[in-house]
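Every protein chain of the complex appears in place save one, which is left out.
So that you can tell them apart, the chains are marked A, B and C in the order they are listed, and the count of residues begins at 1 in each.
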Amino acid sequence: MRKNLKILLVLFLLAGLVSTGCKKKSKEQQAKAKPAEENVIKIGAVFSVTGPASFLGQPEKNTALMVVDEINKSGGLLGKKVKLIVYDTEGQEQKAVMAVNRLIQKDKVVAIIGPSRSGTTLAVIPIVMRAKIPLISCAASRKIVQPVSERKYVFTVPQLDTFAVEKLYEYFNKKGYKKIAILTVNNGFGASGREQLKLLAPKYGIEIVADEIYGPKDTDMTAQLTKIKGLNPDAIVVWGTNPGPAVIARNRLQLGIKTPLFMSHGVASKKFIELAGKDAAEGIILPAGRLIVADQLPDTDPQKKLLLDYIAKYKARYGSEPSTFGGHAYDALHLLFEAIRRAKSTNGDKIVAALETIKNFPGTGGIYNLSPQDHEGLSKDAFVLVRIHNGNWELLEE
Amino acid sequence: MRLKRYADILIFALLLIAYPLIITDNYGLNVGIFALENIITVTGLNLLMGYAGQISLGHAGFVGLGAYISAILTATYHWNCWLAMITAFVLVGIVAFFVALPTLKLRGHYLAMATLGLGMILYIFFSQLVDITGGPSGFVGIPYMRFGSLTFSSYSTIYVVTAMITFVIIWLSKNLASFKAGRIFRAIHQDEEAVVALGVNTYHYKVLVFVVSAVFASIAGSLYAHTVIFISPASFGFKRSIQLVTMVMVGGMGNIWGGVTGAIFLTYLPEFLRIFEDYDIIVYGSLLILVIIFMPGGIAGAVEDIYGKFKNTGGREDR
Amino acid sequence: MDLIQYLVSGISIGSAYALIAIGFNLIYNATGIINFAQGEFVMLGGMGSVYFYHYLHFPLIFAILSGILLAGVTGILVERLSIRPIRDASILSLIIVTIGDSILIRGIAMLVWDKNSHALPSFSGDIPIRFLGAAVSPQYIWIIVVSIISMLLLGGFFRYTITGKAMLASSVDPVAARLVGINVERVTMYSFFISALFSGMAGALMTPVTLTSYDIGISLGLKGFAAAVVGGLGRMSGALVGGIILGIVESFSAGLISSGYKDAITFGLLLLFLYMRPQGIVGEIKAERV
Partner (left out) sequence: MGNSKILGAERIVKHFGGVKALDDVSLSISQEEVLGLIGPNGAGKTTLFNIISGFIKPDGGKVIFKGVDITSHPPHKIARMGMSRTFQNLRVFSEMSVIENIMVGADVLTSAGFFSNLFAFPSIWKSERESIEKAEYFLEEVGLQDFRNTPAGDLPFGKMRLVELARALVTEPELLLLDEIASGLNTSETLDLMELLFKVKEKHNLTILVVEHDMDFLMNLAERVVVLNFGRVIAEGSPDEIKKDPQVIAAYLGE
């Protein structure tokens, strides 16, 4: 019995330590922040830098750090330095909730960009709504910004799956593909893609003959492809992010399937071609932002200069090609800076009001037209169709 | 005699009451609520692993099951949240019972692998039954807890409810651990055959403690659902089950307060480790190894040994 | 026609699981431990070879050999630093320590290398081999052949060689083994080294077809263990039989039942065996002395 008392005393000590720790730190932070409050604008960022979705979070974090350095070099914002505080959510809801609360309560940020996944974004929305802190998510699910009435402080930058599917289905109608097979990954990205693919199919007179699923870490999808081959659809649509689609492209080659293969904007990066291998990737068509075909864009394209500049700077700093996911952080920050400039304040409501006035603002994802009803700001033409031809992206048509 | 036995629970109650008075900001309360929810699951798991010696590598599955049943009953069918929580842990208890019947005949690695497999299967059902659970994109729109006209939407009110339920769970676990059942669990952990020879149906006891730990996990799941009001399969996978087991091991097996300490320590630690950014995964992994090697009794065990050395009484009377 | 393809791809994936299961059996035979970091050795074999090949520009063969060696050395480190200090601790502690190892190895791999997926060129081209209308990539032929060879090699090693029997003895009863002069510590280290080598080889062989990344070890480790149990824990022939059956069940359930529940069916099979026949297909019932 007394043994328990001793352990409990330690617990008391531990709790005291923890609570004073939190208290002291927050008091100390307030003290420290007080004088510096005036000349620093603190912006929070939550990305899944590690864990299963690290291929989203890592490029987003790299880009965010780069963009903040850039703006600080060119005089900061409203004459103040911008301080970025980045937390890793490991793609887990609890971690994201704690991170956002920490950013709001302890770090006293004026706005937040991220999270990377739609799941973690939906988990933190109630917090930012209550705290009236604007959040610009880097995840592409419609539920994030709808219903707008309950999402006043929430925006999202990535192109919605709906537009990607519409772009594909238009192409299918043009090519006369009526029966298609879909193969989607079993995570947030794949599930929302699958939802839109099935939702919009009837509108375009398309029939989905096979609705197959694969796991994010699965190493072989020949079974699903064999089943699909048996149903000989007109086209196959794969919705997922690396490495799955690359394995599927290889399996398709191996099984000698000739049916045209379409993918999602989730694989719009050089990495995909490298993983799938030149011949397995040959001829794959997918909707994508203009980032990967920036050099092939006509000079009149408003995004061209900005994209080339982003690619050059990213390559110089990190030595590798930027990905469309990194582009989301780029757009989120620039939209936020533009809103703060227009609002000339860091108050949450003012930033939101300013954001909603931003019209044809070029970003890496497309031309943003935000409004009180549309917190996403992009449309179908944010996407272009691109094809892989001998190991390179090729602009199919605007 | 009774007061002495309950001294430690009263101190725990004081801790629970003191915390929100010291920490008033939402971040501190939020971490506190998650720590309490972890305490509930870890205490159940401690009874199963620390006391009865039966390992489970799939307990996040039961947390998820409780969370989803609560979410579906309250959001889709608009049940009262308390009725939903009770229905959830009754259903989870039944599922755990039927799962336990074949599983607890196994021992050691086989038991570990079976529970791991069960956790994975539950996870797959969460992500595949899209039209009921919302699938991998998660379940949106879970209502906050309500009692009459009072809605628990602020962290302070959620903390109060969670703290009360945690206290009840700890009280129940204390009873279970300190009377007859606790002794028999500990005896089973050390030498099951000898307990059988005394006339105890050890299989019955093992199934019992498995169901109790699953019910506690379900309650924690329901509370979590009403705290974050959004759930997705990602929070109830293999990684989460391992975190829960780590809390039991690091805290100290076979002692209620060991489990509590482990849950608190490993809920707050990552928050302090944020400064390490990417490196916290390395700190976590090495911490796990170091504790098993150098502190087999976990934090509680180490405290006991240090305390024992100080007092170094002859017959170690106060064992 | 599809059925043959399901069978062929089932056997191919199954042979990869078999190779990993062999790694499990090696450590289990010598130490009675189930190493939950086994998947990480597989990952190291793949990622190591990628690192030596793509970044240090070793020729393919040397890159793969050094990748496999890297996995082997890690195996020794895992044994020396985490298993030996608690050699006769409870099963629970051993399981948790190996889980700690897997988290640590994954973390280091993530930081030292990167978070992307990587590939290796196939050993003998990508042109699929066709027979009976089904197609299989030549790389899988390598995997099937290598897993059969290693099964025979190791099966014989444990049955006919002195060191092999010494390993078995030290797992059944370490004290008795020490009494007859077996250096149990060294045998345990060898078992981890050899097991890590085999799993590293599995990783290197699989990467051309399955690609690899710092966190591919988790699911491969689980599948490998399921194969080892279904086949018969500790038996090399069990590893091959279990692996192939698991691959075939997975392939058919994905093709015919539902690809979403594929893994649920695989783990369901594992549970079935754990409940009905824990000693696996080829194993016999071990009499439990009271």
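Quick notes
As a convention for this text, a contact is a pair of C-beta atoms (placed from the backbone, for glycine too) under 8 Å apart; a residue touches a chain by one contact, two chains touch by 3 or more.
What you see is a predicted model; the values in this text were computed from it and never measured.
The chain not shown here is touched by just one of B:Ile86, B:Val200, B:Leu269 or B:Met295, and that residue is B:Val200.
Contact with the undisplayed chain is limited, among B:Ala60, B:Leu73, B:Ala187 or B:Leu244, to B:Ala187. Residues of chain B that touch the chain left out of the display are 2, 172, 175-176, 179-181, 183-184, 186-187, 190-191, 193-202, 208, 212, 315-319.
As a convention for this text, only the chains that are shown with their structure count from here on.
Because contacts link each chain to all the remaining chains, their graph is best described as complete. A count of C-beta contacts for the chain pairs A-B and A-C puts A-B on top.
Work out the mean CA point of chain A and of chain B, and you get 34 Å between them.
For the pair chain A and chain C, the distance between C-alpha centroids works out to 35 Å.
Contact with two or more other chains is made by residues 50, 52, 186, 213 of chain A. Listed for chain C are residues 110, 218, 260, 263, each touching two or more other chains. Residues 1-2, 5-6, 9-10, 12-13, 16, 110, 114-119, 126, 128, 130, 135-137, 206, 209-211, 213, 215-216, 218-220, 250-252, 254-256, 258-260, 262-263 of chain C touch chain A in their complex. On chain C, the positions that touch chain B within their shared complex are 34, 81-82, 85-86, 89, 91-93, 95-97, 99-108, 110-111, 218, 222, 225-226, 229, 233, 260-261, 263-264, 267-268, 270-271, 274-275, 278, 290. Partner chain C is touched in their complex by these residues of chain B: 49, 53, 55, 57, 102-103, 105-106, 108-110, 112-114, 116-118, 120-121, 124-125, 128, 193, 238, 242, 245-246, 249, 253, 278-279, 281-282, 284-289, 292-293, 296.
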